[in-house]
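For this depiction, one protein chain was excluded, whereas all remaining protein chains were kept in their positions.
Up next, subunit A:
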Amino acid sequence: MPKNSYLPWYFLPGTTHYYENVLLLNKHSDRQISQYPVVDHHFDAVVVGAGGAGLRAAFGLSEAGFNTACVTKLFPTRSHTVAAQGGINAALGNMEADDWRWHFYDTVKGSDWLGDQDAIHYMTEQAPASVVELENFGMPFSRTEDGKIYQRAFGGQSLKFGKGGQAHRCCCVADRTGHSLLHTLYGRSLRFDTSYFVEYFALDLLMEDGECKGVIAFCMEDGSIHRFRSKNTVIATGGYGRTYFSCTSAHTSTGDGNAMVTRAGLPCQDLEFVQFHPTGIYGAGCLITEGCRGEGGILINSEGERFMERYAPNAKDLASRDVVSRSMTIEIREGRGCGPEKDHVYLQLHHLPPQQLAVRLPGISETAMIFAGVEVTKEPIPVLPTVHYNMGGVPTNYKGQVITHVGGEDKVVPGLYACGEAACASVHGANRLGANSLLDLVVFGRACALTIAETGTPGEKLSPLKPNAGEESVANLDKIRFAEGTIRTSEIRLNMQKTMQNHAAVFRTGDLLKEGCDKMDAIYQSMEDIKTFDRGIVWNTDLVESLELQNLMLNAVQTIHSAEARKESRGAHAREDYQDRMDELDYAKPLAGQEKKSFDQHWRKHTLSTVDIKTGKVTLGYRPVIDRSLDQEECSAIPPAIRSY
């Protein structure tokens, strides 16, 4: 602690002072001072997040000779990518003749024409090469008899532009594709000397004059502050499922990257598009596979009725995911929900023979017993449509560079890149197809690395940075650490989650959304009154969870305000009061003779949202969808049409 004589006379209460690598905060009128040692690092590139996308970017950069740092709050193989059990889509053509242009068509259609076709072109064209590359890195894909990579069918994948039947393009590693991906990339990147900073929580971006000059993070192990200065910062922090009461995501999906970008004054894109999976366990949110319904399981309401017969007379319980989700929600809203609060429905399996349950669906019995206390051979499982994926995020172009929209033009933010679920390239548009997410991770992780390698050189000198850069982030951390309000972190978090679940879930109408917006604004304000209890600085889980709550709050307000403003139904955003898509032309009717609606009058556009941090006020803007592919001759863009399966 420097002697008082070194402290400047102007070190008044409420100010900070940076002296000899220690940041001092003078907080109270009795000159109580918090001190945080600051360590500065210089790297050619910094990646925030060590999931599939972060590791692929870090590995690509290290391989290209860039001195790379990877800052992560979790050990790399414990990132949420490990939960992925599906696979990676790629038009390798091992099971039947295939063409990446058919995959392109499926993805554009799946996105309900909100996806940027240049980014989708890039992703589907690069897919086969990316999978082969992973295979060469040592990823042990499941194989067919003749040794080629085995590919299985998955939802939404077709041949010949939707006219040739089901396509088999999903490559997997048994049921542990996510883990295999992480392990392979982590192992490889270590050979190229990537520096990993594990269990460091990234606080904010270091922005100066609209350029990103690095990241400031705090080390959980010893409470020190680290500034990672770099010309290239890649955000790969994942999604923000935890804004909802019920989600399939781990407790680590807190939208840290989106919040960092918002605090830097940059917009986030399409946050209202949140994908729901029909059957997650009530409360816990753990996924119950669609296979249960495939084996004969049925959904029932409080009257014991198999209600899907009314909503989908043919497909019944096996109708498409968004139809099932919406039906379940209507039943609950009309008062036929189950349980003491009548807020979920039941998935009944006990009418099936016990041997069938044991053999075909063994994991379900365990999960139901552990997380719902339910014996599946005797009782039904409580389920609810559950948040599963965030299509929205930090807006980027197809090269992975973060963009803003100024004067009607896309403008690149220098020094900042994003990939994975945190980014919005936008390849998934309004709805994501299964097995496209892992593909998104590897293709755009690699794209960020390639773009950085193209536009820079290793060992480049860094531009100067103000000596007290990042002090607001540390001041915020200190404020949260010593917060003495009246509302506990867990209470505010529960309020936010229940509000989002009740007002911005599968069922959305104008009144419900408007009410939700007002409630969320009030909850945002209640953050000023937050109360934490752990005052330590080393391994302070309370502090980390409160910082994560701040991040979640920013994501939640943008999501609900964007949803309230969007007056149409498209993909995963379905509104009861505006049930149709509103495009620039009515694609349900013949196009000849129709007049194109102006940009302000239709909804086939991306939402860009920003937040005033102090007041919590959300401002919305819009940006057009990119309808051209990268090369019209190689792959012509798909014009919008009515989406039916």
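Here, contacts are C-beta pairs under 8 Å (C-beta built on N, C-alpha and C of every residue); 3 or more make two chains touch, one makes a residue touch a chain; residues count from 1.
In this text, contacts and distances are computed from a predicted model.
Per its UniProt entry, the chain excluded from the display bears the name "Succinate dehydrogenase assembly factor 2, mitochondrial", taken from "TRANSPORT INHIBITOR RESPONSE 1", "Fructose-bisphosphate aldolase", "Succinate dehydrogenase assembly factor 2, mitochondrial" or "ATP synthase subunit a".
In the complete complex, the hidden chain is touched by one of A:Val544, A:Ala572 or A:Leu608, namely A:Val544. Checked against the full complex, the one of A:Pro313, A:Gly335, A:Gly373 or A:Pro590 touching the unshown chain is A:Gly373. Only one residue from A:Thr248, A:Ser325, A:Thr404 or A:Ser569 touches the chain missing from this view: A:Thr248.
Residues 73-75, 77-83, 138, 140, 142-143, 147, 173-174, 176, 179-180, 183-184, 186-188, 190, 199, 220-221, 247-252, 282-286, 362-363, 366-367, 369-373, 488-490, 533-534, 536, 538-542, 544-545 are the ones on subunit A that touch the missing chain.
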